[in-house]
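Okay, here's the structure, questions in a sec.
Left out: one protein chain. Kept in place: all the others.
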Amino acid sequence: MIRLALVGPGRWGRILVEAVQGLSEDVVFTRAVARSPAKAADWAARHGIALTDDLDAVLADPEVDAVVLATPHSQHAQQIARVAAAGKDLFCEKPVALTLAEARAALAAVEAAGIVFLPGHIRRHLPAFAEMARRVAAGELGRLLHAEGNMSSDVRVGEVYTPEMWRLAPGESPAGGLAAAGIHVIDLMIHLMGPVATLSALSARLVHEIDHDDTTTLMMRFASGATGTVGTQTATAREFRLQVFGARGWLELRGQNQLTWAPVEGPRTRLTWPAVSMERQELEAFARAIRTRTCHPIPMREVLGGIAVFEAVPAALAKASSVSVPSE
Amino acid sequence: MIRLALVGPGRWGRILVEAVQGLSEDVVFTRAVARSPAKAADWAARHGIALTDDLDAVLADPEVDAVVLATPHSQHAQQIARVAAAGKDLFCEKPVALTLAEARAALAAVEAAGIVFLPGHIRRHLPAFAEMARRVAAGELGRLLHAEGNMSSDVRVGEVYTPEMWRLAPGESPAGGLAAAGIHVIDLMIHLMGPVATLSALSARLVHEIDHDDTTTLMMRFASGATGTVGTQTATAREFRLQVFGARGWLELRGQNQLTWAPVEGPRTRLTWPAVSMERQELEAFARAIRTRTCHPIPMREVLGGIAVFEAVPAALAKASSVSVPSE
Amino acid sequence: MIRLALVGPGRWGRILVEAVQGLSEDVVFTRAVARSPAKAADWAARHGIALTDDLDAVLADPEVDAVVLATPHSQHAQQIARVAAAGKDLFCEKPVALTLAEARAALAAVEAAGIVFLPGHIRRHLPAFAEMARRVAAGELGRLLHAEGNMSSDVRVGEVYTPEMWRLAPGESPAGGLAAAGIHVIDLMIHLMGPVATLSALSARLVHEIDHDDTTTLMMRFASGATGTVGTQTATAREFRLQVFGARGWLELRGQNQLTWAPVEGPRTRLTWPAVSMERQELEAFARAIRTRTCHPIPMREVLGGIAVFEAVPAALAKASSVSVPSE
Partner (left out) sequence: MIRLALVGPGRWGRILVEAVQGLSEDVVFTRAVARSPAKAADWAARHGIALTDDLDAVLADPEVDAVVLATPHSQHAQQIARVAAAGKDLFCEKPVALTLAEARAALAAVEAAGIVFLPGHIRRHLPAFAEMARRVAAGELGRLLHAEGNMSSDVRVGEVYTPEMWRLAPGESPAGGLAAAGIHVIDLMIHLMGPVATLSALSARLVHEIDHDDTTTLMMRFASGATGTVGTQTATAREFRLQVFGARGWLELRGQNQLTWAPVEGPRTRLTWPAVSMERQELEAFARAIRTRTCHPIPMREVLGGIAVFEAVPAALAKASSVSVPSE
């Protein structure tokens, strides 16, 4: 049983805990670190978790096997460095940093420390995505031409995003839903298609009353010459899809467990996996990496590639980049 | 029974005829005009169609009620003018012209002649699209934020595109599959989202041996502020999808008869219509327009809006429009 | 090109013709035989078919390669004998007879004549069913335990069944939709599961104003020990499904082109074939059998096995066969 300490028992941190506590045979949360412990006290007690505001104490505790960071994006880089310095294995929510420079520094610290480091690209652990990646890598799609993806949701629902939330603070979530949602699509695309070479982008706030773009779109050319688009809306119904087009057919991942294969000729195939807890799968993958000392389950260059795209978006938005279409 | 003359009994013209001949109670093809009648003689005989190379004779024939143009794109504009001058009702395959100037002139002739004019935006007649358009117009999606569409196929299959085909001649199909396929997505988007204001584009030939791009992508901003992407690949498995995201949920049209509604909250709904012949539906819609003298079943401004996008693509491709993403 | 003569240009016979005429490169209908030619004259002219009321003349005509019987069920047996005597290859709509004795006699005549004989078990030609049968035969489901099927439609819609139709005449359609619809399910089950050993049945007329049961259900034990149920309703929405349960998983055929495989463990797979004309596939399979002299594309024992079930139904209905359930 890997004993975990959660740093940041906010909305998402709690989801991670509730996905495994009392249910997993691989991991259990025993400690949590909060800036304001009082706010999380009841919740921690219900789950048998000892709460503190002292990260250093937790990092020094030999009863803690590994750390789970679910803190604001802008804190990740320096917290990664502290955990790495303490030699604890580390799971860190995405994005691991907001700039490529910070990400490089953080990953260098991770590498130097020889710790297991798993960023929270949660959809990588879906059996449906694993099968998608296997087929792409095996060349079943032929030459890859293009990818399209969308990850959307409604941040107005369930009081998820409120004006005082850190996610809406300046710098935490540039370009609308990109940091919270679209980054998942970018991460999976980079794994399938390789690094992104160039980027155009559009973003707008059309309906939100909060200061957050609700509509963000990227158009990319990969280094391979293939193209791709990523859409992310934050004021619509939930969506997650990723479609990759190759010279022998296309594959579409839809939701968490559905994968469709359309070959150029012959019948189409849709595979459906049983529904599972993604969060539990992810934390158990972390436990497995710790047990097998697989320090970088996700290649560092792919992690950095995602941050590179993310960081380039504001420049792409700022650049006047399109032609006008005459009105009829 | 509306008696039709087909101009251009090539691959697509024949599909139109076979969709209705002996099957429809509304339309029948009685005449056909070919540049080289010998090539189509057997086929025409099998369908009871009198064949000629003289368009003027057909236009002067009172036994012909209406004309169906399935000729190369670049001939449409001047043929539309000839048919309009003869006062025959007219169905014309898309794109109705390759430039906005030509399209404006052709539609002005149509309007002056008072004929029924139906461009071949075939998916407009799908019951599934009609329902999609009804819901959007009724405001069921709330403010529209974004649209994504893709229409793809494999022009290498079934010897559809061969180097000597007119579709591959210079000027007939700029920007890969846009004229044959992507234009359908653009047309439906314009109907749902309104006119396009600005445009960026990527296009490439990655696998084709013929001189034809296999990967083309547009990123657009509509005049309304909403955004959209259109992908069209010509060397992959068949695909047709159109998804519109609004502040109350999203709608997705998939294939010809499936429409999914995902509201922000509550269950999702997928409607499936019985499979039908799109071509037969379209020609019977033409017959209906003739009988009711509905001269412009598709608003002229939407037809022109689609041509405007189409014509703007080469400029968008030529304009350096993106930022570089640093390699990790 | 196989030249066909249609006997019985009623509703279904016309559907067969319209599926291939001018479209197939394998078959063409050149002759038709009707009791009352006047009723079919316009239709036959539109399709270039010479019409007569003289079956013998057609059977003697060397320009006719094969015969297609779409006549009332009760006429099949003796017409099969006549066609066999003339030595013409024969396609005959299902059921090939209403009793096992008649069917045996008819098939003996067929066998003696050495003609190709294809009964109209149209769903046998679906690629989705062929794949289902292949998997079952290959043992992929393990020991077969059970099968469930339903074929239903609404005979009140589209004026399909009117009181004067032969299908409602005494003897033509005992047990509701069994002769027109349920027999398809029985035929496919026999091919997959082997012969039926015992049978219970329920049938009722709950809503029809015509004299035709709207609700018929069979429960069967196959000779193998496996069980099965067949439902057929004639006053509800269209349905066609066939599900076979084995010790390694189940397979479900739904509609004409969808096949789902659910293994005991692992993801489920749904295969979808492109929509095709079943009738055209069936008549082209007939042409192929003629060209290759495959006299019995469907094994005689399976044809007789289906008739045996069909004939046993009235006795099963008559036999008091169930226990009462006490009211609470």
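Which chain is which? They are A, B and C, in the order written, and residues in each are numbered from 1.
By our rule, a residue touches a chain if its C-beta (ideal position, glycine included) is under 8 Å from a C-beta of that chain, and two chains touch if they have at least 3 such contacts.
Just so it is clear, the structure is predicted and the values come from calculations on it, not from any experiment.
*Asks:* From the touch rule at the top of the page, work out which displayed chains the omitted chain touches.
*Replies:* Result for the missing chain's touching partners among shown chains: A, B, C.
*Asks:* Thinking of the whole complex, not just what is shown, which of C:173, C:217 or C:281 touches the missing chain?
*Replies:* For the chain that is not drawn, the touching residue is C:217.
*Asks:* Quick one: which of C:262, C:278 or C:295 touches the chain that's been left out?
*Replies:* C:262
*Asks:* From the listed residues B:39, B:134, B:268 or B:291, report the one that touches the chain absent from this view.
*Replies:* B:268
*Asks:* Write the list of chain C residues that the hidden chain touches.
*Replies:* Within chain C, the residues that touch the unshown chain are 100, 142-143, 145-146, 148, 150, 152, 154, 157, 195-200, 202, 204, 206-207, 214-215, 217, 219-221, 223, 225-229, 231, 233, 235-239, 243, 245-250, 262-265, 268, 300-301, 304-305, 308-309, 312, 315-316, 319, 321-328.
*Asks:* Tell me which stretches of chain A touch the chain missing from the display.
*Replies:* 18, 21-23, 46-48, 275
*Asks:* For the chain that got dropped from the picture, name the residues of chain B it touches.
*Replies:* Where chain B meets the chain not shown: residues 127-128, 131, 257, 267-274.
In the analysis below, only the chains that are shown with their structure count from here on.
*Asks:* Can you tell me which chain lies farthest from chain A, using the average of the Cα atoms as each chain's centre?
*Replies:* The chain farthest from chain A, judged by C-alpha centres, is C.
*Asks:* For which chain is the distance between its Cα centroid and the global protein Cα centroid smallest?
*Replies:* Centroid comparison flags B as closest.
*Asks:* How many angstrom lie between the CA centroids of chain B and chain C, rounded to a whole number?
*Replies:* Centre-to-centre distance between chain B and chain C: 40 Å.
*Asks:* At what distance in angstrom does the C-alpha mean of chain C lie from that of chain A?
*Replies:* Distance between chain centres, rounded to whole Å: 54 Å.
*Asks:* Which parts of chain B, given as residue numbers and ranges, touch two or more other chains?
*Replies:* none
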